[in-house]
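With one protein chain held back, the other chains of the complex are shown just where they sit.
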Amino acid sequence: MARVVVDVMLKSEILDPQGKAVHGALGRLGFEGVASVRQGKRFEIDLAGEATPEAVAEIERAAGTLLSNPVIEDFTIHVEGTS
Amino acid sequence: MARVVVDVMLKSEILDPQGKAVHGALGRLGFEGVASVRQGKRFEIDLAGEATPEAVAEIERAAGTLLSNPVIEDFTIHVEGTS
Amino acid sequence: MSIDTVKNAEVTPEHPQPWAELGLKADEHQRIHDILGRRPTSSELAMYSVMWSEHCSYKSSKVHLRRFGELAQETATGKLLAGIGENAGVIDVGNGYAVTFKVESHNHPSYVEPYQGAATGVGGIVRDILAMGARPIAVMDPLRFGPFDAPDTARVLPGVVAGIGGYGNCLGLPNIGGEVVFDPSYAGNPLVNALCVGVMRHEDLHLAHASGVGNLVVLYGAKTGGDGIGGVSVLASETFASSEGPAASSRRPSVQVGDPFMEKLLIECTLEMFAERLVVGIQDLGGAGLSCATSELASAGEGGMHVVLDRVPLRDSSLAPEEILMSESQERMMAIVTPENIDRVLEICRKWDVDATVIGEVNDSGRLTIDWRGEQVVDVPPRTVAHEGPVYQRPYARPSWQDKLQAATPDVLARPSTGAELRATLLQLVSSPNLASKSWITDQYDRYVLGNTVLAQPEDSGVVRIDEESGLGVAVATDANGRYTKLDPYAGAQLALAEAYRNVATVGARPLAVTDCLNFGSPEDPAVMWQFAEAVRGLADACRVLGTPVTGGNVSFYNQTGDTAILPTPIVGVLGVIEDVSRRTPSGFRTPGHVIYLLGETRDEFGGSEWAHVVHGHLGGRPPLVDLDAERVLAGILVDASWDGLINAAHDLSDGGLAIALVESCQRYGAGANVRVPDGLDPFVFLFSESQARAIVAVPEPQEDRFTTMCSTRGFPHVRIGEVGDGGNAGPALSVDGLFSVPLDDVRHAAEATIPGRFET
Partner (left out) sequence: MRIGVVTFPGSLDDRDAARALRHAGGEPVPLWHGDADLRQVDAVVLPGGFSYGDYLRCGAIARFAPVMGPLIEAARGGLPVLGICNGFQILCESHLLPGALIRNDHRKFVCRDQRLRVENTNTVWTSEYQAGQEIVVPVKNGEGGYVADERTLDELEGEGRVVFRYLEDNPNGSYRDIAGITNARGNVVGLMPHPEHAIDTLTGPTTDGLAMFRSCLALIMGDSWSTAARNHESPVINAEGEGVRA
């Protein structure tokens, strides 16, 4: 049984209110030296079978449609352990 | 300038409605063979300076207090590229 | 990096510029040269191109919208405190209170990114209201979607609804009403209109003026990023070798992500500035961002302003000056402040954790000048950017198919007659997407926050209290029927006003004023332009009769795919005042034994009706008769009867006619009703006709005489059609004597299963 991980982040030029809020909070809590924070989504998809190229391709398709909106988000996909 | 990544996932015993929904949607898109889906958060933290052990330790502390709630979530941390 | 400065523009007249790519016509481009006496700099070109766009300049609609300006600028409570031309109209509602309201569209972005598109639509209209000096107190959301069963509708609707809720709920603004309508013509062109209501004391009224030489220009709120400058980025790319070269255009998203939290801080800190009288003039940053705010403030004020662009806090340091000027980054405001008050203003912003920067100064040069990296990149007469844009006389013509459409009357359609058929028709309509319960949607909206919501969905109007002492409140309703408007644009727009006006009166409020969002296809299509011209003419004429001025609104063109335009959809919002909200009339039947009256005249009218649409998929004939005098008398009766405590429930008749109104009034609190068909009326017509100027009311028996006398003396048709019933041990039901009876449980199931059944995942 294999795990495919899809990370979805807002495009860098798009405002990320959540990351902004976290950055601010880190500052108030005295965590210095942070230049910027971006917050995104992480999907851990466990497959019943193996992570065949077909399976991964399928998930890649879903990642570009269901899991992210290409207009504002980018995604990266990797099979766990082989990131 | 280094990037530290913190991944936060709900503990396995906590119900994950979003993961469940994605799982269902994948099914409806005709994609079989998914055993389970969990949705979590990914934080990309860019440091002003290098990812010194001290800096990373600091972020780790933040991850355990601010970025995740130990009652319901686990986190993993890695310096980009060295995951 | 090379900057296209004014000096540079003077010496390089031949320098090629992408004015066409920016949507400027050759003559418009020439006009800019004539105004400036030279070619524009890239920054100036960007400003003119976006400010002269359809969206900002209303160049296609201006000549028609003038009709609204010709209406008497006063309501039943006196002169408008502000009217068309300001960010939003302002109406005196007594006790020293004024309210402002406006509806705006965010259609296209909501199709591209449903959640963020709808969310930023709410954010934009809320800033408009805030910019008038008012505290925003409620929002509404008239929506239109493609076919109920289309896969894309399942993508767009849930996202739009979540976005409106996500932003409005997080701002702490109750959602008090709206509409959800499905029609194939909206496939690819969903309509997401957002309305906001605000309240202020008269003395708090603020206008977008930059007056007072030496006063400071303060930009506060979110940092400026590359949001929503799609078209403009050609400027930042190839043609003008700016910082990042050809990549630019692709890097510039045309969709923005909203930050409701920042907007909430913006509201609180702006209201604190108002309260301390620290603001001379204020303007929100919406479409066209800084270009719009600076040029409009300057041209409405002393006429001159100097801005140092380098001072604008940036989210993306690679932005070129023209991009900074165009950026539509959300959650930003611009205030004009005297030097004495600047420290206090900055202090308030700090308190709320809001970035604030002095970026310029008001002067009397009569020019808007902007510097970048120590050099002048803009030097223009602000009026020519903001108020003297091009004006088109677009050709319009009644489309050839209009006659055929009107000739295809619904008279030929098979009608139900037996009790069983009528019962089946009722259930079919109740469960149809446009009439089914919208609670799956409206339950995603907070209607309680602020603690002043007296009525909200599914009532006929939203009602909010604005003064806890006196109980003074306002009621707002929005309506539009695209099918009626397609059949007859002039009448259709009037019917939209009539229904909204009626909905406001139905809850016991006196209708005062109008805002509108005119959603149409391409103005370059003469048929569409004709629909638009007719709708505006119809709306203006009806407003004159009803004494309700249009205080402001918005035009959304180009809602079409290929050559097929959406149904012409003039969304009309009506605002009314109610002196004591505790006197409001809810729509639900409560008390068994109360007498049910049908007010108004019922005719055989099914053109554009919900019945023809749902049962026969038919659209043809003429819409119901417009009778504004009847609407006026009916409204008077509903308002006075509510004030005198003669009625304890009222519901207006609209889509689906009496049958649907009865069902809704029964559903509200689970009371039944027994009704009889009045003599001489065909049961089908009685139940499903969509004749206008009608309502049902529940009258406590002791009040019956006084009520009927009120109607008679005003010569208004009223007929007792039945009583509110307890249903006995069989459980509450809606019964039509001698024809059929439906248990409310069956009705509820039919009404409530439809929407969740489609969108619940």
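Order of writing sets the chain letters: A, B and C. Residues in each chain are counted from 1.
The working rule: a contact is a pair of C-beta atoms (placed from the backbone, for glycine too) under 8 Å apart; a residue touches a chain by one contact, two chains touch by 3 or more.
Since we're looking at a predicted model, the values are computed, not measured.
Although one chain is not drawn, the whole complex shows that of C:124, C:165 or C:489 it is C:165 that touches it.
From the set C:10, C:203, C:276 or C:353, the residue in touch with the chain omitted from the display is C:353, counting the whole complex.
Which of C:144, C:264 or C:632 touches the hidden chain is settled by the complete complex: it is C:264.
From the set C:138, C:181 or C:581, the residue in touch with the chain omitted from the display is C:581, counting the whole complex.
Looking at chain A, the residues touching the absent chain are 17-18, 21-22, 25, 28-29, 39.
For chain C, the residues touching the absent chain in the complete assembly are 162, 165-166, 169-172, 259-262, 264-265, 352-353, 443-454, 465, 581-582, 760. As for the chain not pictured, it touches chain B at residues 10, 13-15, 17-18, 21, 66-67, 69, 71-72.
One rule holds in what follows: only the chains that are shown with their structure count from here on.
Rounded to a whole number, the gap between the C-alpha centres of chain B and chain C is 40 angstrom. Per-chain Cα centroids separate chain A from chain C by 36 Å. Those residues of chain A whose C-beta lies close enough to touch chain B in the complex are 1, 7-9, 19, 22, 25-26, 29, 31-49, 55, 58-59, 62, 66-67, 83.
On the chain C side of its complex with chain A, the touching residues are 112-113, 116, 222, 225-227, 251-253, 255-259, 261-262, 315-316, 329-330, 353. The touching residues of chain B, when paired with chain C in their complex, are 21, 24-25, 28.
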